[in-house]
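Attaching a single structure in structure tokens format; questions to follow.
Every protein chain except one is present and positioned as in the full complex.
Chain lettering (A and B) follows the sequence in which the chains are written, and residue indices restart at 1 in each chain.
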Amino acid sequence: MTTPLLSVENLQTQFETAEGTVRAVDGISFDVHEGEIVGLVGESGAGKSVAISSVLRLVESPGEIVGGEIRFRGETLLSFEEGPNGERRQSPESLSNKEFRQRIRGREIATIFQDPMESLNPVFTIGSQLQEFIEINRELPPKDARDVAIETLREVDIPKPEDRFDDYPHEFSGGMRQRVLIAMAIACQPSLILADEPTTALDVTVEGQILNLVSNLQEEYGTSFVWVTHDLAVVADICDRVNVMYLGQMAEQADVHDLFDNTKHPYTEALLQSVPRPDKTVESLTPIEGVMPEAINPPSGCRFHPRCPDAREVCREVNPEPRNVSDTDNRHNAACVKHDVFDVDYEHSTPIQSEGDEFGEDLQVTEGSR
Amino acid sequence: MAAETEETEDQEYESRVGASYMLSRLLQDTTARISLILIAIISGMALFAFIDAEFLDYRLAETYLYHPLRNNAGTRPLLPPVGLSNQFGEGVLAHPLGTDTRGRDLAVRLLYGSRIAIQIALVSTTIGVVVGTTVGAVSGYYGGWIDDVLMRFVEILYSIPFLVLVIAFMAAFGRELIYAMIGVSIISIPIFARLIRSEVLSIREETYVEAAQAAGVKDRNILLRHVIPNSFAPVVVQTTLQMGTNILIVAGLSFLGFGAQPPTPSWGQMLSIARNYMLPAPWFSVWPGLAILITVMAFNILGDGLRDTLDPRLEN
Partner (left out) sequence: MSHLRYTIKRLLQAIPVLIGITSITFLLINAMPGSPVEVMLGPTASEELIAAAEERYGFNQPIHVRYVKYILAALGGDLGRSIHYGVPVTTKILERLPVTLLLLASSFAFALSVAIPLGIVSARRRNQPVDHGSRVVSLIGVSTPNFWIGLLLIIVFGYHLQVLPSNGLVMPLTPISEVEGATSRLDVLVQTVRSLIMPTIALGTLQMAAVSRIERSSMLEVLGRDYINLARAFGVKESVITRKHAFRNAQLPVVTIIGLQLTSALGGAVLTETVFNINGMGRLIIQAVRTQDYALIMGTTLFFGVMFVIGTLLTDLTYAYLDPRVTYEGED
């Protein structure tokens, strides 16, 4: 296989809070290849957005990337090594902040933010904001950058882009602003776009238009995408491969068809069961028991076991790394010990189904007091 | 009605829990703790001075300290603090901060000056809070022409530079302390009226207020039971900060000769006398200002601390 465009290995990002350390991203690995759209799926709080900020090295204090390696076209963007006193520190191969800013951000890896209402600066015209990013990342003189900006606005289907260039964000609707954000990302001609739930804030019809737009643009430019979402319908619609996250860790990683047709992780299974589909009645939907625990105090063993229908005693003790559980040539990783490759004697472990309810109640209480 | 009472009880329960929790959080903040201690000390001094002056005819001061008002013929005037010397002589331990133009002990004068500062802060801010809160709550809750009239009036009060307003007020009624207090409370009104009005406007839309209205609870009761208690946090913060501001304003007024009249000592008035002796007796000008600074700063720190713990929204 060729070198992946982006390769993330064992990434760890944590936040120091008054209540303790929150391991928001706790050792995730995933690859993105040229020209593919990779989904990053999970409930709110699973650590998807933190993972995206970590790749861009935009984690802000009190958050910090504390471990792992990020490579882009084989070049190390970030890695860690053991310091003289045994502490972990950024290794010298890592790109300096300045280089990272100049060479990677916007130019190689662009991003589309979640909230179109908050992501545009209210006191500058959308044109000037777009033009500035183009000037920086494509090193174009202002006049050419302006032309590119208008052209890109046209490409994302903003009507009369010449006239709208000098309008302020408050003069655009949410859907239109999201198009502007997409224009910013593609106008810089990056190889990879990280899209952080870009359609969550939009209503369904606009979401559909935006997804179509992205698919078309992706075909045209061949740009790779990491598409963060909690919506499996969106995943099915546009993604080539999918990574499912749960509480800062990877649960399952597979091609989109394998994931839907041959689900290997109980969490993914539960997610699929809880999504309404035309071929199901509401009664047949099965919501996932309980709520996701907080990353500050994760359960022992497998993090999903308190809510897992298949949980057994061994799940309390073993926190599995994702392993290939595929019976075909396509790689299909799952982090669940019920698969034989894990070899922890799941078969003979006692099911802990009954206690699942108790955990569920516990978690309900936590939610109520929040 | 039953549902209404229950809801009120719930809320009171919550706010009690909240208050003690907030207090304990406030006390975790070292600077806030120091400011509370400072305010307690200054208030204690002020209370002592108040009792001695109002009820004991300065007997306590005469017995244990020096008389703060009477000329001290036996002591040389304008003495420097202990350890320093000037053209009038050497500082003595008996008058650690020095003496004023009439040989009165500066430390004692400062002590009795604290009474004016604290009295002003308490009285004028309280009047400002009570009247301002009422005006703001009525204005915000009823809206319409009542709101228009009241807010226009508040805006006018707000638009006259406050020192000028109080001076004009005192020119009309008199230069005594009581008019300074009333004048300063008048200029505190608009600040609280505006604050409460905006709080009320947002609270009025809350579901529980709508529920109370739908249940037929009287407007007055809704205002007293729901709207005003829920505006509590920002009012407490603003009250604390306003105490400091009002002390500053009254010090300025006294400096200009509007306020406590001699021989009653106030910090601002001491400075206006000291001003004429800056060259020979600079320390005379230093102490009263320092007293004002420390007192006002204590209120400001406490206000900031309260803001951080009570209401993070008020960060600005």
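In this text, a residue touches a chain if its C-beta (ideal position, glycine included) is under 8 Å from a C-beta of that chain, and two chains touch if they have at least 3 such contacts.
These figures come from a predicted structure and were not determined experimentally.
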Touched by the hidden chain, restricted to displayed chains: A, B
Hidden-chain contact residue, picked from the options B:I156, B:I178 or B:A215: B:I156
Candidates B:L93, B:A214 or B:L279 - the one touching the absent chain: B:L279
Chain not shown: contacting residue from B:Y58, B:Y141, B:F169 or B:F192: B:F169
Residue among A:H33, A:R73, A:R101 or A:R316 that touches the chain left out of view: A:R101
Where the missing chain touches subunit B, by residue: 152-153, 155-165, 167-173, 244, 248-249, 251-252, 255-256, 268, 271, 274-275, 278-279, 282, 285-286, 288-289, 292-293, 296-297, 300-301, 304, 315-316
Subunit A residues touching the omitted chain (full complex): 56, 58, 60, 101-102, 104-107, 110-111, 113-115, 118-124, 132-133, 136-137, 168, 170-171, 181, 184, 188
